[in-house]
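There's a structure below that I have some questions on.
Note that one protein chain of the assembly has been removed; the remaining protein chains are unaltered in position.
After this line comes chain A, so read on.
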Amino acid sequence: MMENKPCRRELMDWINVVSFVVDDVKLFLDTHPGCEEALEYFEEFQKQRVEALKEYAKYYGPLTLDTAYTPEEYWCWIQEPWPWQEGGC
């Protein structure tokens, strides 16, 4: 079966975007816990972040503990480059 493999760079950029939204809205919600507009915004982007992290783990290795499921016989967590290295982020 042909699989549509996403571009690694583009997927990582997208993860950075949706994660930033989640991070920033989270701080706003800490001091505005009843803001409905912010709550909706958070929910929407958190979903997209979870999906993108799963997608990334499937093709390019896990970025988080929760997506570190690995069907191979090798521990993928240490396989891919670390974020401060070339090709790592």
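Here is the rule we use: contacts are C-beta pairs under 8 Å (C-beta built on N, C-alpha and C of every residue); 3 or more make two chains touch, one makes a residue touch a chain; residues count from 1.
Operating definition for what follows: contacts and distances are computed from a predicted model.
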Next on the checklist: There's a gap in the complex where one chain should be. From "Manganese catalase family protein", "Putative membrane protein insertion efficiency factor", "ABC-2 type transport system ATP-binding protein" or "ABC transporter, permease protein", what does UniProt name that chain?
Outcome noted: "Manganese catalase family protein"
Checklist entry - Residues on chain A that touch the omitted chain in the whole complex? => result 12-13, 15-16, 19-20, 23-24, 26-28, 30-33, 62-65, 77, 80, 82-84, 89
